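Note that this complex is displayed minus one protein chain, with the remaining chains in position.
Let's turn to chain A:
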Amino acid sequence: MFTTTIRSRHRLSRLFDLKAARKVRWNSSAAEPPPAGGHAPSVANSELLKSNRDSALRTPEILWTGDGPSSTLVSGRETRKMNTYQAVRDAMSIAMTKDETAVVFGEDVAFGGVFRCTMGLAEEFGRERVFNTPLTEQGIVGFGIGLAAMGHTAIAEIQFADYILPAFDQLVNEAAKIRYRSGGQYNVGGLTVRTPTMSVGHGGLYHSQSPEGFFMSVAGLKIVIPRSPIQAKGLLLGSIRDPNPVLFMEPKILYRSAVEQVPIDDYSLPLGRAETLISGNDITVLTWGTPVYHCETAIHMLNAPPPSIEKHIPTSLRSANVELIDLRTILPWDIETVTESVNRTGRLVIVHEAGMTLGVGAEISAQIQKRCFLKLEAPVRRVTGWDTPIGLQYEKFNIPDSLRILDAIVETLTY
């Protein structure tokens, strides 16, 4: 069955080097090298990833939900090196262990998923709880809604965010509105829809999209995008247990490239809260998902520009203190953290991979200009994908890479 599916589904086989993926030992704690072919080499050296046990256990806002020691203690807790897909898998394993009603389903999830996120779950929990569905996205989400309406925990997977649109009706007209329209009698709070998102270096039109903006106006839905393994596990567990339907979008290029020490215990991270990753007073850079690392690189480049572009970076700016914020939850977004930051810095650059027109950045900049009007010293700047489909061979010039972010920071600082 699996063989047949794979053969008939070109869209997954091309994208990921399955052969290479099979060489990985799934339960291994050994980190693998990041994919050199990707456009996010900065992930390999990122200081934002927690490489030791102590910093991992002291992840801000971490909420221990297991039975073990009290919710604040970190002593006696352990971590293990995981990449993002292993952390996602770990979260689902914990959710299913603790909750007998939890099931995982979607296209090709039973053999481990095309991105390995469900590796071994079918063996661990049985095919009754981890199973393949026919290739029908509207069916997958509709099915998950039915499960959740009965109070069960439904963890559905849409193979790529690019293919979530057939389920748009079920998500927007149904999942998001069921609690409201039934006067609170019914709800689908147990529904979480996971989907890989953002560009991967060679995904072309339909393996690269960032559709979070389409869903941002959907009252009743939550949208969460993690940046790292610790975040993926904590936010996914938070999403699965949140009493509202959640769209959980996993930046697919980080599945293997982002590696850090991840607490092995059950914990969650709060939804609706942004996280300040680097503190600064001169300018705020706000982003989420993959571009977090491009922003980090851009900040390094500002402080120490490589010789090839040195002449474009005024020396007066090189000691600028840039504040970097990871939004994490797109809906409802953390306006308080962003407003506080921009009121302090007076400058804001928003970075996202999706196109500019009516992207998430549009909503945020409108709110910020309303709230920070007197404090703004430069126009809110958006660095985004262009308003084009994502052409395969043009990707390097489409995505907001570190150079474009750096340029926007420089222009905003010199405005």
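Observations on the model:
Quick note on the criterion: contacts are C-beta pairs under 8 Å (C-beta built on N, C-alpha and C of every residue); 3 or more make two chains touch, one makes a residue touch a chain; residues count from 1.
One rule holds for everything that comes next: contacts and distances are computed from a predicted model.
Its UniProt record calls the unshown chain "2-oxoisovalerate dehydrogenase subunit alpha", which is the correct pick from "Proteasome subunit beta type-7", "Trafficking protein particle complex subunit", "2-oxoisovalerate dehydrogenase subunit alpha" or "tRNA methyltransferase 10 homolog C".
The chain omitted from view is touched by exactly one of A:Ser75, A:Gln185 or A:Ser316, namely A:Gln185.
Within the full complex, the residue among A:Ala219, A:Ile309 or A:Leu392 touching the omitted chain is A:Ala219.
Only one residue in the set A:Thr192, A:Asn244 or A:Ser257 touches the chain that does not appear here, and it is A:Asn244.
With the whole complex as reference, residues 1-4, 101, 103, 105, 110, 126-128, 131-134, 136, 138-139, 141-152, 154, 166, 169-170, 173-174, 177-187, 189, 219-220, 222, 242-244, 272, 332, 335-336 of chain A touch the missing chain.
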